[in-house]
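Here the complex is missing one protein chain, while the rest keep their positions.
And then subunit A:
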């Protein structure tokens, strides 16, 4: 830590008043400030003091601390949202620790849960990656540092900034200040406000004007991706005519004891820019009795700020006990384009309430929504979407298709599309169907000697093809396998 930032901390009047923080700082100082500061864990609980401590630990500038506090104050005044079709036990926000030191992972693959290894085997995850995904200390297996460095060098040459959010706050404060919260304001919704107050880390991407990012960016390649924790904050900015494709999430099941995951992702596309954001979400869904699992409350929004810009969301959601997520696009620039492709699969007792919002503001804006929901077991799967055409959005065009597939008698599949149209030159279309896996198709497959489980996964794969096509290739292969694994035991 630089002497200046230490002064910043010590000089803060509020911090001085907070004996606890002073004590924590003092203790760290005695133990060796620079090396040990990252291993501080905050006790469970949430108040302004926690946020100041968190901000101090992360060595953030004063404006960032204030920004967080503003969000926190807003959050306190907000009611818990109850409109989604989800049954959620009340969450005790005081029982969560808002900053914890990196977890001590297993030391070798021998210590990893055999069930998990078996799943990796089925997914075909390369051996050296399995260890990384299971949380084994990465550098023991393969040199992530060197991998990271290679990529970083190439990106730097192109002028692309790709780093952790904490790093960006320190290294590129002018960019972060300009764009953070400009798409999802602090008080946007309950979980976004909570995230704004306590976000731990996340990714920051900045692609300067005219640059096409030389590779697909993925959290997987970012060195500290393992520790981004429960409250991720991601910000991607593409300047004029810049392009980037970003892949998020891990493609193998990851056990995680975290209960609440409240992330915020903001995308900014300036004139002619193109952002493609792909997610494969496979957090721990809880066991077959509905015990445990992640609450995944995510706010994702893209802003097509410039003319001719494009933002495309693709998501494959198979994990989490509860998913509450509506990746949206604000189509502000004329001729801008928004896309949303989604496969959401729920099994056992999983609940998903997911969809998108397309807000047409600019002229000749276009949006396309393709959503495929698959429910099995006793799960509940809802599509909830909004297509809004404001007065000035001349010739706006939207096409929405939502299909649901039911596997079993105890699950639910729901569709709640909202369409609000205020411009007489707009064309908005919505279609939805719900059905079970066709007996005819199953029979056909079976008569060709294909086992029931394989037949179901073939049919599901066909059902999802329109979305998988939008995924980068290696993601598509894994997404397909992921569905197979997630559907195990759904039939018969």
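The rule is simple: a contact is a pair of C-beta atoms (placed from the backbone, for glycine too) under 8 Å apart; a residue touches a chain by one contact, two chains touch by 3 or more; residues count from 1.
Quick note on the criterion: contacts and distances are computed from a predicted model.
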item	value
Chain excluded from display, named as in UniProt, from "Cytochrome c domain-containing protein", "FAD/NAD(P)-binding domain-containing protein", "Fe-S cluster assembly protein SufD" or "Sulfurtransferase"	"Fe-S cluster assembly protein SufD"
Residue, one of A:410, A:446 or A:465, that touches the chain absent here	A:410
Options A:423, A:441 or A:466, residue touching the unrepresented chain	A:423
Residue ranges of subunit A at the interface with the undisplayed chain	83, 389, 391, 404, 406-436
